[in-house]
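Note that one protein chain is taken out, while the other chains of the complex remain in position.
For clarity, chains are labelled A, B and C in written order, and residue numbers in each chain start from 1.
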Amino acid sequence: MSLLYFVLLPLLALFLMPLYRKHLHIISVMLNLTLLTLALTCTHTLPMVERVAVDLPFAITFVLERASWLLLTLFTLIMSLVSLYHLRYGNDKALFVASTMLGVGVSGLILSHDLFNIYIFFEISSISAYLLTALNQDVKAYGGAIRYMIVGAFASLFLLLGIMLIYLSIGVLDIGAIAERFGLIEPRLQFLILLSLFIGFGIKAELFGLNFWVADIYQASRSSVGSLFSALLSKSYLFVLFHLTYLLHVSPSQLFFLGLIGALTFVAAEFSAFKSHESKRIFAFSTLGQIGIITLALSYADAMLSAAALMLILTHAVAKTALFLALDLLERHFHSSHSTIFARFHAPFLMGIIALAGLSLLGIPPFAGFVAKLSILTGLASLEAYGAVALILLISLIEAAYLFRLLTGFRQGTGKERLYVAWSHKLLLGFMVLLLLGFGLMPEPLLQLCQAAAASMLGGNHVPL
Amino acid sequence: MNLKRTLALSHLLTGLLVSVMIIALLGTLRLLTPPIDTIGETLLHINAQSTQVANAVTSVVTYFRGLDTLGEVSILFLSIFGVALHMQHSTRNLFGAHDTLLQIGAQVLFPLIVLFGVYIITHGHLSPGGGFQGGVIIASAFVLRFLAYGDHYEPSARLLTLSESLSGAGLVLLGVLGLLLGDRIFAQILSLGTMGTLLSGGVIELVYLFVGLKVAAEMTLLSQHFIKARDV
Amino acid sequence: MFDAFGSSALLHQAITLLCFIIFGVALFGVLVKKNLFNIFLAFSIAEAALFLFFIGNHYAAQLQAPILFEGLSRFDPAVMVDPLPQAMILTTIVIGIAVLALALTFVIRYYKLTGHMRIDEMDELGEDR
Partner (left out) sequence: MIPFLIIATLLSLLAAAVMAIYSRDPAHSVLSYMGFGLGSTVLYLLFSAPDVALTEAVIGAGVGALVFVVALLQTQNKEQP
């Protein structure tokens, strides 16, 4: 089993597209399920290290350890769910190409240990995100895509600058080797490199100050695409950012700065979500809020908190996918995503799914989101960061306020339409909610996985040369 | 939130960050000292025995960092796919010239340019050049025809996409074959030959051949879609 | 007087300075220009300035291209330029042109649909519709 198959199989499926252009949706499902199976079979052989081309210590290396395995499994799972969701809507070439390439990009981002290779996968995932934004081919979509391209160009410019400065000063690209030699660089140059890498990844990971564009992009694209953005794209950039942060042993003050950015992201996003009345914008801002909490938790570089943050990544991704897919059903029916559409239909199952996923997002007891948030809070309390605990609890009230406002929308309005939801979609959405419920009731196995992953992420996972 | 205010704010923020970066950069310029032993130099050392390719840049691009090239080729594929998707239903050629002299010139030059492109691709491991450059040169021959014939010249879009896709698939299959027969992507499954001859480098030449074919088809598609106006 | 830049360190500093002036000029252009056409042109130039900076800092007077011609018989870092940066830049140039073509496609389509391509008049997204 080679790790390169996670990149090569989707590429092969893409390049052979002219041979089966009528059945792209079926191929997409088969491909993603195959990748999910491959990811699951890797469980027993972790950690896996694979060198590309030559056996030199500094050649391109693909590494799969506990943390990246957890994310890879999550990504392939979400990709499979989203492709299953689209199965009913038939053959869509643009969606197939862009989403498959997005899968290639994010898996490459978390697997690769070579900085320039990471840049390539960064570009692959960005370009597929631009294409996904412009999927509807109307004024809104093009406006969103152009904006996205402008911020994306900034991000890749600064990432490239960071990579160039690293190669010019120490002459290596493998991130393990960079970690070894990083101390040799002049401190001011070190700061410059860290700043450019932070701008590059921070823009894409939607951190505070660099995330002014996010709501527009989510609003411009389809809701089902929003699930990919929120579950895959921002999470993979965040993972690479923190992987680099832990490897390069940044100073405590820089970690504190990251934590501050996380807290600011959280507060600003929740307030913006509260002020918004467009459901896609609300979910976008709520994604930003969760990213803020995750950044805050990861910035302590503490085993327990990092495990909790990984758990939050998993539960948030599943809950947000369910929410965005449910919203996509509504959007396809009403051709609008303003929050008033919640008062215009009657479909008990769909309403139940949205309510339950929303509750998990908020962290209400029987769901997995509760376990994640609780372990973040206890972790912060054990580090005596009571300020952060108070902040999260306080701002969560705002989160509760806007989510309940959204959900009470169901009970208002007259002359409701009955909305037909297909059985396959019911099964899919039900599966996601059951997943959340199941891990909420029996969190132990998932927590253990997350703890192992956090340990390998914090341990620096130096590749044996 | 007002969009204009958001835009102004974002400009202010990015401007602030950028100016901080620039000031910091100008201060740290003199600290940059070239490193002593880089990976590039290591690769240069082992290049002779592991690839038998006279152009070290070619061997780095296609062999040592073949995965980067695969990613780059797929980026190009993705981008051209987007261009073709959003520019389809284009009808009118922007350059509707019907200059007989230009047409004769295009007739004469077309095979010469294609030949030159093929030369650049097949000699990528001996001299400067390679798949990307040669591919674009071949595509430029088609661009010349577009300019000279206007709407009267139309290469089959199906053939172009087919050759693009199949050469891409060939590249990936070469990688998979390397994984199965050797133990790594783009492993040397062919004999290396002797350095400096046309048939040297083994897999490297095949990689550049596929890349060249793919880039030629892609760039032709790009220009075909770009130089046609679509009236909405 | 031609020996003034004889030491490669001084030459590298001059190259770096000029490239970053171009880089800064281009980024400033991105921020102040309102025409989408000029914005993407400025991005393209900023990228090119970074490439020049990277390749230029690996240049030295006694080094030759990493290709075996008649005069050279073996690969030696003492007489040849580092090939890896050149390979990286080769890759990045192609990526840059791919992104540029896609961006201009979006700009053209946006222009066809709305009749303008100024970034300060793009207001189709926002809270109220």
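As a working rule, a contact is a pair of C-beta atoms (placed from the backbone, for glycine too) under 8 Å apart; a residue touches a chain by one contact, two chains touch by 3 or more.
Everything numeric in this text was worked out from a predicted model, so none of it was measured.
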Displayed partners of the chain not shown (whole complex): B, C
Which of C:19, C:68 or C:125 contacts the chain that the document leaves out: C:19
Residue among B:103, B:167 or B:223 that touches the chain left out of view: B:223
Residues of chain B in contact with the chain not shown: 55, 57-58, 94, 120, 128-130, 132-133, 136-137, 140, 143, 219, 222-223, 226-227, 229
Positions on chain C where the hidden chain makes contact: 2, 4-6, 11, 14-15, 18-19, 21-22, 25-26, 29, 33, 35, 37-38, 41-42, 44-45, 48-49, 51-52, 55-56, 58-59, 61, 63-65, 67, 81, 86, 89-90, 93-94, 96-97, 100-101, 104, 107-108, 111-112, 115, 117
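Following the convention adopted for this analysis, only the chains that are shown with their structure count from here on.
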Between A-B and A-C, the pair with more C-beta contacts: A-B
Cα-centroid distance, chain B relative to chain C, in whole angstrom: 16
Chain centre separation in whole Å, for chain C relative to chain A (CA means): 30
Euclidean distance of C-alpha centroids - chain A vs chain B, Å: 30
Sequence positions of chain C contacting 2 or more other chains: 27, 57, 84-85, 88, 91, 95, 98-99, 102, 106, 109, 113, 119, 122, 125-127
Residues of chain A engaged with two or more neighbouring chains: 116, 120, 123, 127, 130-131, 134, 137, 154, 167-168
Residues of chain C defined as touching chain B within the complex: 9, 12-13, 16-17, 20, 23-24, 27-28, 31, 57-58, 65-68, 74-77, 80, 82-88, 90-91, 94-95, 98-99, 101-102, 105-106, 108-109, 112-113, 119-120, 122-123, 125-127
Partner chain C, residues of chain B touching it in the complex: 1-4, 7, 11, 14-15, 18, 22, 25-26, 29-30, 32-34, 38-41, 43-45, 47-48, 54-57, 59-61, 65, 68-69, 72, 75-76, 78-80, 82-83, 86-87, 127-128, 132, 195-196, 222, 226, 230-232
Complex contacts: residues of chain B adjacent to chain A: 1, 6, 9-10, 13-14, 17, 20-21, 24-25, 27-28, 31-43, 46, 50, 63-68, 70-72, 74-75, 77-79, 81-82, 85-86, 161-162, 165-166, 168-169, 171-173, 175-176, 179, 184-186
